[in-house]
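Accompanying notes for the structure given below.
Shown here: the complex without one of its protein chains, the others still in place.
We call the chains A, B and C, going by the order they appear; numbering starts again at 1 in every chain.
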Amino acid sequence: MKPLRIGLIGYGFMGRAHSNAFRKVGNFFDLQHTPVLQAVCARDAAKAKAFAAKWGYQSIETDWRKLIARDDIDVIDIASPNNTHAEIAIAAAKAGKMILCEKPLAMNGAQGEKMVEVIAKAKVPNMVWYNYRRIPAVTLAKQLIDEGRLGRIFHYRAKFLQDWTISPELPQGGAGLWRLDVKVAGSGVTGDLLAHCIDTALWLNGSIDSVTAMTETFIKERKHTLTGKVQKVGIDDASAFLARFSNGSLATFESTRYARGHKALYTFEINGEHGSLAWDLHDLHRIQYFEHADEGRVRGWRNIHVTDGDQPYMKNWWVPGLAIGYEHSFVHQVADFIQGIESGKPAGPTFKDALATEYVTDAVLKSARTHKWEKVKKAR
Amino acid sequence: MKPLRIGLIGYGFMGRAHSNAFRKVGNFFDLQHTPVLQAVCARDAAKAKAFAAKWGYQSIETDWRKLIARDDIDVIDIASPNNTHAEIAIAAAKAGKMILCEKPLAMNGAQGEKMVEVIAKAKVPNMVWYNYRRIPAVTLAKQLIDEGRLGRIFHYRAKFLQDWTISPELPQGGAGLWRLDVKVAGSGVTGDLLAHCIDTALWLNGSIDSVTAMTETFIKERKHTLTGKVQKVGIDDASAFLARFSNGSLATFESTRYARGHKALYTFEINGEHGSLAWDLHDLHRIQYFEHADEGRVRGWRNIHVTDGDQPYMKNWWVPGLAIGYEHSFVHQVADFIQGIESGKPAGPTFKDALATEYVTDAVLKSARTHKWEKVKKAR
Amino acid sequence: MKPLRIGLIGYGFMGRAHSNAFRKVGNFFDLQHTPVLQAVCARDAAKAKAFAAKWGYQSIETDWRKLIARDDIDVIDIASPNNTHAEIAIAAAKAGKMILCEKPLAMNGAQGEKMVEVIAKAKVPNMVWYNYRRIPAVTLAKQLIDEGRLGRIFHYRAKFLQDWTISPELPQGGAGLWRLDVKVAGSGVTGDLLAHCIDTALWLNGSIDSVTAMTETFIKERKHTLTGKVQKVGIDDASAFLARFSNGSLATFESTRYARGHKALYTFEINGEHGSLAWDLHDLHRIQYFEHADEGRVRGWRNIHVTDGDQPYMKNWWVPGLAIGYEHSFVHQVADFIQGIESGKPAGPTFKDALATEYVTDAVLKSARTHKWEKVKKAR
Partner (left out) sequence: MKPLRIGLIGYGFMGRAHSNAFRKVGNFFDLQHTPVLQAVCARDAAKAKAFAAKWGYQSIETDWRKLIARDDIDVIDIASPNNTHAEIAIAAAKAGKMILCEKPLAMNGAQGEKMVEVIAKAKVPNMVWYNYRRIPAVTLAKQLIDEGRLGRIFHYRAKFLQDWTISPELPQGGAGLWRLDVKVAGSGVTGDLLAHCIDTALWLNGSIDSVTAMTETFIKERKHTLTGKVQKVGIDDASAFLARFSNGSLATFESTRYARGHKALYTFEINGEHGSLAWDLHDLHRIQYFEHADEGRVRGWRNIHVTDGDQPYMKNWWVPGLAIGYEHSFVHQVADFIQGIESGKPAGPTFKDALATEYVTDAVLKSARTHKWEKVKKAR
């Protein structure tokens, strides 16, 4: 078993999700490499130490540059806020490290392009944590679409609905709330939530040609945790767009943090000539599948409990009927990343794949400003 | 178009349901006979008149014997309380009338046997209003089972759950509440609700050999509407039994009026070697179907919206996707009754069919008293 | 009981739905007026006669002008294709008839304005058959919103998904298929399906300020039933738009006849500060309601089976738990129309109300052509 020494940057929600995946992957997947929790990096040494103790990291750093400089680190895992991704990733690539980066890739497409350029030169394995591709039900959808079971695609629709920022008392900025601070997050729900929807959509249904969008900031001012002052809110609270895919299908996308009653309801549906698929994150272990070829009298949406050994990833877990959860998508992603290294066939989404999502979110945000349809920049 | 002159006895909930069916059947089904609302009979002339005015009955009677004696009545429709069924049906049969009778057929099997005997001699068309057989989804289940699509049957389970008698303030007896008066109803949920479950089960899965049961009366005394006194409650508030069918399958049945949150949740499920079916009355336009032959990865319960023209009865109604409701089962039953007359192939359940249900409810009530497994009397 | 003598124009799907409503309303609702099926009008006398026989119309006409000229008709009910509405309605108004008109009101807003103008002068009772307002669950949504239970509204979304025109073999034009013929229908799914979504949305959430839309015709040519030739398809097969309501909320709307697996899935959801509501036509007897004030541990979407006597219209039907269906919305609309006449408070949607929907569909179709955001004309 060869070690894959991880240097994690960030100790928040995503730092936990990644660490858990690194710890578990070897127990459930047969791989030649095993992640080793070598070091965690955070500016606050006390917090870094506490995190290291909790998760079993062998050392800490308080400066990510030092982490990157270490010889005993194979993989830099970027789990820090959006505005730090580019600088860290570029430095890590130049240092020859493999890179795992939280989504979204960058603050915008231009920044992402630079990252992709450096990475391409460095030729280091790289991946972005668009984890929802690895929910077994979503991977199954990918299989079925790629097999042509849906036929010509007519429609795609996706939503990501939350309700956790409705209160005007919620401040912006700082730990846990940097997603509301536009300088740190880059955008609001567009980069945070729609980016997930777009990544999955591009993967399942190909490229998007053009979009028309609207965004809204319902609460205009919030107290800033770091400054203590009431400041203008710069992020989009809600974002919706219409799109045309290159394959001729039409799409609607929407995300918001003001949909009362929905905690993290990411849902997509795709309609083709021969069948349809629908999925949602609140019941992530299920997928709805409609097959038009079924006999008319007994034709109906099949409610599939994706927990069988012949369904993606599931032979590695428990027995049919016993569901896995959110965190397992990260384990799958680590497993696929390692298999990609071992097989020489890199697992996606790579930085280059993730750049395509940046181009879409750029077009969405631009359209929301121009009130026009905007072309999506094509990936080279 | 030949008239089928109806003489209705009773003006309550079921009188309305039947009258609606008589009025509508000709608009939606192509038949040679059309029901004519000739007369309604009720002891209270004012109520009979009001009902006649509301529904278009051409005359009234206050004595059911006079109704039966009339030459201008072809069909006697018994929609009065359970304890009146036998006497009326026997008289009507002797008078050569066709008979439609509300369920349950009788107060018990012995009484039912006499009814069947007289009917058999009179050779008059007859049917019992076990209307749930004619919900399109339930009829579809019958088709699929008869085609052998489920294979060998292992399990059957049915429940009928309500919650409308939980309050001890609810009185027993009198209009609208005779179902709580054992002298009028014969039993509680066993005859009222389980009878429906049993009728469907016998139709779908064949005869029942033996049962073990328990019943309970949660509220022991209630004021009686007619006497004004607090009296012992004689009915069963809840009733459950285990059964073995002649085909070797095992079953559980349950009904109650104390299942908080359920209004009229009749539900059944049947599991066979090759597939399963599940249905419930709260979403009566749907059936769940599992076909094991489907490919493993995309195998799941098919949620079938039974509103297509190739599904039972539905070509007579609207367009796919537009649901019908509870009342339509009665329309279907009238249509089938008339088609039975016209074709010479009587539609079920006939009185004889319904007697089989009496035998089961008798065995259930007996077992609840003896605390033993009881054999179910076999229909001859 | 005063008669309300109906003259029906059209004998298709909607002719049946209206006739059924006229026949039933008196059995279930206490009104001073009762519809009388006086005459049905169709160009083909044989078809008119057959329809009259089936439904009990007392006479027929083959020229709608003659029908309007008759003294024994109180109400003209327009159930003929879209391109006939304006001419008939204007003539009927001038003749002093009350008017019921199928939706959409007109071929476009300009035509609708003329109709509204004439109607206003004639001062005749009038209503458009946007029947979905009268599904009890939808009416309940209206009550709750009007009571302020949702608070400030952030989002509205609606879809109407069908799949019945996917086959390129399906012809356009003629009986049953005029909805595919742009000259007769005016537009495709925008006027046919989105119009329903828009009517409900305006009713529940107020006026729409502006929209950006896209439409698509997936099958470019179809054989025309009447000409026998393959002709260009002029309708929109799919239509989607983003909208901003006057109350500041954001919306997405979509309709298509290419969503494989959906028969008539009209669905809407509305999210407010304090709660949310969601409904769909496939399970029309249910509404989902989320109330944020519920205690956190036991907070969840309430799945409400709208069949209780305290819910809109339901005390007039059966008992709790027993669902009604699609057709009942028309019965409710007739009941409300009659009560509007009797009370002097006209029931909506009137022609004027329905004109607002025309303005939105006009803006949607325009935006789809201009690829720009378009303002919606304000109702005066």
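Please note the rule applied: contacts are C-beta pairs under 8 Å (C-beta built on N, C-alpha and C of every residue); 3 or more make two chains touch, one makes a residue touch a chain.
Keep in mind that what you see is a predicted model, and the values were worked out from it rather than measured.
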Output for the hidden chain's shown neighbours is A, B, C
Given C:V25, C:C41, C:I119 or C:L140, the residue that touches the chain left out of view is C:L140
The one of A:L170, A:A264 or A:A379 in touch with the missing chain is A:A264
Residues of chain C touching the missing chain are 140, 143-144, 289, 291, 294, 296-305, 308, 310-311
Against the hidden chain, chain A presents residues 13, 16-17, 19-20, 23-24, 26-27, 54-55, 162, 164, 262-265, 281-286, 305, 307-308, 317-328
Against the hidden chain, chain B presents residues 150, 154-155, 157, 159, 161, 163, 166, 212-214, 216, 218, 238, 240-242, 244, 248, 250, 252, 254, 256, 258-262, 271-276, 290, 292, 301, 371-373
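Just so it is clear, only the chains that are shown with their structure count from here on.
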Per-chain C-alpha mean nearest global C-alpha mean belongs to chain C
Between chain B and chain C, the Cα-mean centres are separated in Å by 36
Check: chain C positions touching at least 2 other chains come out as 262
